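Just one protein chain is left out here, and the rest sit where they should.
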Amino acid sequence: MFNPMWLFYILVFPGALFCFVAGTLLNGLDRKVYAKMQQRIGPPILQPFYDFMKLMGKETIIPYEANKTVFLGAPVVGFVALVTIMLLLPQFGFTAFGELNADMIVIIYLLTIPAASIIIGGAASGSPYAGVGISREMVSVISFELPLVMVLLAIGKKAGGDGVTFSMKAIADYQAANGAMICQWSMIPAALAMLLVVPCEVGCHPFDVAEAETEICEGPLVEYSGAPLGVFKLNYYVKQLVVSALFAALFLGGKGTGIVAADAAIFYGECLLVTFFSMTLIRATCARLKVEQVFKFYWTVVAGLALVSLVLAWFGL
Amino acid sequence: MAFDFPFVKEALTQMFKKSSCEEYPFKPKEAFPNYRGRIVFHGDRCIKCGLCEKVCAGGAIHNVLISEDEEKEVYERTFDLTSCTFCSYCSDFCSKSAIELTGDFHMTGTKHEDLLVKGQYTKVKKKPVAKAAPAAKAESCDNKAE
Amino acid sequence: MMNYVEHFPALATMVLFLGAFLVTIFGGKNKTLRIFLAMAAATASFVMVLCVAKYVIIDGNIITYWLGNWTPVKDYAIGIGLEVDSLNAFFALLVTLTTYLSGWYSIKYMSRDEGGDYYYTLYLMLSGSVLGLVLTGDIFNMFVMIEIMTFACVALTAFRNWSKGALEAGFKYLVIGSLGSTCTLTGIALLYAQCHTLNMAQLSAMIAKVGITGNSTMILAFALLITGFGIKSYAVPFHFVAADAYMAAPASVSMLFSGMVNKAGVYGLIRVCYIILQTMGLGKVQTLLVAVGTVSMFVGVTMALNQHDFKRLLAFHSISQIGYVLTAIGLGTALGVAGGLYHAMNHTLFKGLLFLCAGAVYYATGRTNLNNMGGLAKKMPQTCIIFLIAAFSISGLPPFNGFVSKWMIYQAIYAKSAQSFGYLFVTVVALITSTLTLASFIKVTQSAFFGQSRPEFDDVKEVPGSMLLPMWVMAILCVFTGVAPKFVTEKLITPAVNAVMSVNKYIDTMMGAGYTEKITGSAATEISAEQITIGNWTPVMWLVLFGIVLVAFTVVAVFGKSSRGYTNNSKEQPDNKHATFFGGEMATRSTVVGSDLFWGFRHNFKGYFEKLEGIHSGVVNDYAVWAIGALAVFVMYLNAVL
Amino acid sequence: MFDNLINKSAAKSPWLFHINAGSCNGCDIELVAVLTPRYDAERLGFRLAGTPRHADIVVVTGPLTAQIKDRVLRTIEQVPEPRCIVTMGSCPASGNVFKDGYTYAGPLSKYVDVDVDIAGCAAKPETVLEGLYQAAMILEQKRKDMKNKGGQI
Partner (left out) sequence: MMIQNYVCSIILLALGMYMLMVKKNLIQIVCGLGLLDYGVNLFIVSVGYNEGGTAPLYVGSELEYLAKNGAVYFVDPVPQALTLTSIVIGACVTAMALSIVIRIGQTYGTLEADQIRRLRG
């Protein structure tokens, strides 16, 4: 039952190694373009890789108030969940664990695990800054959950034809049949809503109320140093990759070219595009919001957009 | 609430313009014309009037007697750049313009000596016999007085 | 020859009642005899129900047992019959498991309370009555068991009459509870007036003959029964007393409340809607149940977010999880009922575990207010780990059991939303409630277990072994039902769902073959026991990945080992290097706990929260108005609809 | 096996933590000016970190007043091990004009071994950049020493 291909999938292609390299590269490009937008040269493309390796070499201080096992274990749990999502996302019809009709609900809950790992890690560090950071992180998770769910329901209804579907495979087949989801006019508000949800899910600048280094000293990560901090930073990079990959899988699907490598390359290109439009552009032009502004923005404006396409999809348009 | 997207146009256009960044460590750069940078001390011109020591707010200038023999004393004047405010009072007040603030701004140092400017100067001692001469002068003015 | 298993249902209930009486007689003075008797009774009933479960669920046959051997005469049930099919066995399993574990837990937990000797009597009475309620096949017998359950609950709520609100909670529970029993009794009387029988099987056949649409007495009976069982399952309009009762009762009893008593209410609702009155097929009745479920989901969790008492927070979560179960059962589809039953089982496991953790914290520190707790993880590591397992499984994070059942429920609701638009919003509310559950348990984790430790907790020790054992058993069960969903659905859930769906099989085995044809004239439709598919999510792959990546990171981290030191000394006064970063200040004690979390969310919902807290006014009359108002709404709605 | 890679990357991504020990804010705005597009310290990997736990280079500005002395020392001690301490401007190095004031608690080098001094009363951004660059090189060297000494400093 356990064929060796699984090991290859888990460890190499859409699994751990691919996520590590692709995520770091994605963040490097993101920072470079962000710098270019501000008329400055910006760090080298491999800067996130250097950051990660440096943090791996630094000393790990476990504060007196911290609870050691949870403090050290939290980052790894986050990384594992992110890699699992990457395994379940269809890239133009190719999914690593294809026979699992793993569907959107599994992905929604897997997406809450990295946020939960940051929160539990911050709680375990026992610092009051972390306490405030946790509360803000949880509020931002609640705030982007409503529009995300509505968008997924709209897509499920659209891709389901007469019935409704949760399974990513059905969505991929639907997009292979009649073009990317974003081309359907009734799905454009949902695409816009999802584009706005992506930065908050990743914790990107205008919505990074939880890790506001100027106000509450990096929020939950205040007591982290050395290897655990390195893994948390890696989680941030891989989450950028995974969330934009989710957007690409949901909206920018289509008929694959058949060769897995080519599909993966196009898919990665789409992820770059999504990262640019959703994270870099918004990050370069907006200032950080307050926590209840983030909540109100997501539960009124973005949820409204998602509702529009939900209603349209409902009436079969 | 108005969540507008300011500067999107500028952000997008700037992506393709040349960055306004001076790659300093890799491309050399001169300071502005009369930038008050590292201090240079011309020891020979100094007459040890001590005015610069008095006028320095940061107390960065010190004077140390190094060696002394019968006809001249050798002093060493040190300028401690780490406690200097680069107000250039010392160079303005120095009548002999022995102190000069150059345009060199590469003032970083890992050891204390890197940021210590030193300069030596000698001060010729006057002969003691010179007292007699003034006596002669004294007579000359007495007979003028009778 | 009736083999011995046939007798077990009646015997199991009687053993518990017998234990109750024996404990009162002999257990007065010495403690060990009392504990021995109580645990003997609990173990005996647990073993008996296990045998019944194996016999009924695994082998798939139905036990029918006529008390006094009064078998039906000329197709007319005259005696009290006990019928145990897969549904009964499933709930009986939940009941006895919770009883058994709570018994072990309360040996040490109640040893400090001075009124300990009467505790075991009430505990055995409560478990006996709920087991009787779940196993019986006669509707009046079910009513009598409900009454005994209400008495035991009231007495156990007011057990610690010195604590803050116990007496008040007991009285309110009694008022609303007996209001519910009166509604149930009136409903039963109306059913009896129509069909002149009390046996459930015969009743459902007669009702199918008499027909319910348009028959106003039957509709009134249906509304009364729904209100009666709704009050027992603490759905929203009747949930006020539940919040007070859970908070005031000792933790081992709150575990019984949230594990058994509201499950008995849900069982009653399933029996009434699916089997006796068979009205679940009608769309309008489904919308009623789903509406009640959705409202209790959302109200329960939003109220829980503001609480700063540990047990009251857990109480409101029980109400919201019961909302999940009711929504799933109200859908009427096989997948919905499967999701509902699976979630009911999971809820019993993780909610019981959470109440035991609350009890352990109370036992160790004597506090339940979240605002003055903190840093218990270092003093009570095992309780902290168990609490994390339970918190993650209630908020539905993948490897744990909450996720699987919530996943089934979402699939069922979403599949149902293909027909009508309303169900889309039910799915959205369900998903948002799950996130809010995670939020409130993050709040508890931060305020109670992590965060800055308090000086007065220095001598706090871990709770004794006999309390930890049941907690570990439940934690392992939580993880097991989460990791092996396929096994659990095949073995436990699908037989129970088939029992719910195929009503005629239930009637025929009870009243003799061919009975339904004779009475209702409709052929016995046999629902095919198809395998409930929940998508083959194999968490095994997830765990393999977790292992591999864990190994990878320890290697990478170890490689950097030589350049880093674990410097976490446990000297009393931490040196500067390991003190918490306070912006340079000396590490003073400042906790971010309880009510100052989630300011952003609460600020935006200020109006809603004030109104909601206003409704929970604490006055008995308001609660009675809500209950009777809900009854009136049900009657009017059902009359308009059926 | 990743060892030299880590040592090199220690120099390539030094994160700054800025402590204002009573400064007149002249040096503070110069330090932040280094991160602006014109001088862009980020192209060398510099980034401001929010907490001492994340920092590699601690930049101290301002004369060490008596009140802030122990806070600065406590924060410096909370920085994980391969760290550099950089004094920016004349004040932390020697107390500048505040040298004889009654609140002055002496130069930073009295308590902590300072790695790089950046002179200039309000140091020029280029000087700051050069100083930080030197500090990054020192970091790499320190990381090597730490590795050889078995890490249990």
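Labels A, B, C and D are assigned to the chains in the order they are written; within every chain, residues are numbered from 1.
Assume a residue touches a chain if its C-beta (ideal position, glycine included) is under 8 Å from a C-beta of that chain, and two chains touch if they have at least 3 such contacts.
Given the structure is predicted, the values throughout are model-derived calculations rather than measurements.
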Left-out chain, listing which of the shown chains it touches: C
Contact partner of the left-out chain, one of C:Ala169, C:Ile275, C:Val301 or C:Val428: C:Ala169
Omitted-chain contact residue, chosen from C:Leu22, C:Leu198 or C:Ile329: C:Leu198
Residue of C:Asp113, C:Asp575 or C:Glu613 touching the missing chain in the full complex: C:Glu613
Sole residue of C:Ile62, C:Leu185, C:Met373 or C:Leu642 that reaches the chain not shown, by the stated touch rule: C:Leu185
Residues from subunit C at the interface with the omitted partner, ascending: 140, 144, 147, 151, 154-155, 158, 161, 164-165, 167-171, 174-175, 178-179, 181-182, 185-186, 188-189, 192-193, 196, 198, 243-244, 247-248, 306, 613, 616-621, 624-625, 628
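One rule holds for everything that comes next: only the chains that are shown with their structure count from here on.
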C-D against A-D, pair bridged by the larger set of C-beta contacts: A-D
Distance between the centres, which are taken as Cα means, of subunit D and subunit B, whole angstrom: 27
Two or more partner chains touched - positions in subunit B: 19-21, 23
For subunit A, residues that touch 2 or more chains besides their own: 35, 38-42, 56-61, 129, 217, 222-223, 226, 296
Contact footprint of subunit A on subunit D as seen in their complex: 2, 5-7, 9-10, 12-14, 36-38, 40, 42-45, 48-51, 53-54, 56, 78, 80-82, 143, 146, 151, 153
Residues of subunit D that touch subunit B when the two form their complex: 37-40, 43-44, 90, 93-97, 99-100, 115-121, 123-124, 126-127, 129-131, 133-134, 138
Subunit A-touching residues of subunit B, taken from the complex the two chains share: 1, 3, 5-8, 11-12, 14-15, 17, 19-21, 23
